[in-house]
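Yeah, one chain of the complex is gone here, protein chain that is, but the others are all in their spots.
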Amino acid sequence: MTKPKIASTSLCGCFGCHMSILDIDDRILKLVELVEFDKSPINDIKRFTDRCLVGLIEGGCANQENVKVLREFRSHCDVLVSVGDCATMGGIPAMRNGIPLKECLAEAYLDGPTVHNETGRVPHDEELPLILDKVYPCHEVVKIDYHLPGCPPPADAIWEAVVALLNNKPLDLPYELLKYD
Amino acid sequence: MSDEITFTIDGVEVTGTQGQTIMQAADQAGIYIPRLCWHADLSPGGSCRVCTVKVNGRAQAACTYPISEGMLVQNETDEIREWRKSIVEMLFVEGNHFCMFCEKSGNCELQAMAYRFGIATPRYPYMFPQRDVDASHPDVFIDRNRCILCGRCVRASRDVDGKNIFQFVNRGRETRIAINAEANLADTALSAMDKAVEVCPVGAILRKRVGYAVPVGKRKYDHEPIGSDIEARRAKS
Partner (left out) sequence: MNLKVDQVVKKLTAASGRDRTRMMDVVRGVQAELGCVSGEAMEAIARELGCERVEVEGVVSFYAFLSKQPKGKAVIRISDCVVCRMKGADKVTEAFEQALGIRVGETTADGQIGLERTACIGLCDQGPAALVNDVPVTYLSTEKVSEIVDSLTATGEPKKLVKTLGEGKNATERIHSMVINNVRKKGEVIFAGMEPGAALRKAAGMSPQEVIREVKTARLRGRGGAGFPAGMKWEFCRKAAGERKFVICNADEGEPGTFKDRVILTECPELLIEGMAIAGYAIGAEQGIIYLRGEYDYLRAHLEFSMAQMHEKGLLGDGIAGKKGFAFDIRIQMGAGAYVCGEESALIQSCEGQRGSPRDRPPFPVEVGYLNMPTVVNNVETFCCAARIVEKGAGWFAELGSKDSTGTKLFSVSGDCSLPGVYELPFGLTISEFLETVGGRDAIAVQVGGPSGTCVNPEMFDRRICFEDLGTGGSMIVFGPQRSLLDAASQFMDFFVEESCGWCVPCRVGNVLIKERLDRIRQGKGQAEDLDYLEQLCETVKRCSRCGLGQTSPNPVQTTLKHFREHYTQRLVESKDGLQPTFDLTAALGDAVEAQGREPVFHED
């Protein structure tokens, strides 16, 4: 019997939610019994090798690369879960959303008090993905099936969610596991 | 007693006294009606509408509506729950609520209300408005990103502190809390000990240098949903 596949990624996030996945401690052994990891930073598989049952998304969409990866996840995964506040509402990176991008870039690369930038230009190398006008929560870019808030979501919440999804059960977090911080 | 009034909330008989609001009578009876702009020490505001109940079939705010003999109040129905959830979600998308670094997190009534309703994320699109922070005062700051315009500070400053430091300005979606000075909170008569500072349900008006004092896991709403204290009265009786 083939094990269901799971994939994960961190878009505009800090990898803290992935750390929280690792915080399930010894249950990780059980997880490996239950599922096989496809594309994920946990096993460092860079490209999808197969269709996945569950995709876990950390981080919101701040640049074109994030959008591309998220869309790829949407097309390869049956169920997509926004994991953490950045994915569900933009998180800390979304603090820039009230400020025009031009001003943000100028502050970061041109005018800020700690800036030493001899080129006098905002980095524009073609290899750098262009930044979006604001940070988008994932569900504003693609359809998201479930949301796990938290910064990061507690390991137990992630565990409960994954187990529920693998068993085709509705995701209903107990009071103590639904947290925004 | 002649001024005793009996009515029902979700079929449960409740007794109150003439002149009480539905909220007051329900609190006494140990029935929790969710609320955000209401505060025990202040006159009711009637602005958040989270306490909407149905009175004889019509939606009314429990915090301002007076009780009368035989009235039928509905509180916990799917329909009403949906309205309340919807309103709480509106507040989350209207402002910039970054719980992950807010000093009030865990003790915040807005956040607690969302937890109580099991809101994983609001269904509405975030507005990400541009709001300002005023940290000019030595002991208190205002972060308008977190303000839900409940008006508690307005009422507290006017009715309890007797200072009238806060007031709503503009209207509609532009409504904001203004201060009694041209620009800076430091130029007002506000003191860190004012009721207006104490009553803020969110992290919009906070005392400086006292944030994050309570560790995660020991904060007010970490384990018990908001309203549990009121519901406990009923369990006891």
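Quick notes on this structure:
The chains carry the letters A and B, assigned in the order they are written, with residues numbered from 1 in each.
Note that a residue touches a chain if its C-beta (ideal position, glycine included) is under 8 Å from a C-beta of that chain, and two chains touch if they have at least 3 such contacts.
The shown structure was predicted, so the numbers you read here are calculated from the model rather than taken from an experiment.
Put simply, the missing chain touches A, B once the whole complex is considered. Checked against the full complex, the candidates A:I24, A:I42, A:L132 or A:L166 give a single residue touching the omitted chain, namely A:L132.
The omitted chain makes contact with just one of the residues B:Q28, B:S136, B:Q167 or B:S228: B:Q167. Only one residue in the set A:N43, A:Q64 or A:N117 touches the chain that does not appear here, and it is A:Q64. Residue in contact with the omitted chain (choice from A:D23, A:E140, A:D156 or A:E176): A:E140. Hidden from this view is one chain, which touches chain A at 47, 64, 67-68, 71, 74-75, 80, 100-102, 105-106, 122-124, 126, 129-134, 136, 139-143. What chain B contributes to its contact with the hidden chain is residues 44, 46-50, 52, 59, 61, 64-66, 82-83, 86-87, 90-91, 93-94, 123-125, 127, 148-149, 164-175, 178-182.
Just so we're on the same page, only the chains that are shown with their structure count from here on.
A separation of 32 Å divides the Cα centre of chain A from that of chain B.
Chain contact summary for the complex, chain A toward chain B: residues 82, 85, 88-92, 94-95, 97-99, 134, 137, 139-140, 146-149, 151, 172-173, 175-176, 178-181.
Against chain A, the residues of chain B that register as touching in their complex are 96-102, 105-106, 111, 114-115, 118, 120-121, 125-126, 128-131, 216, 222-223, 225.
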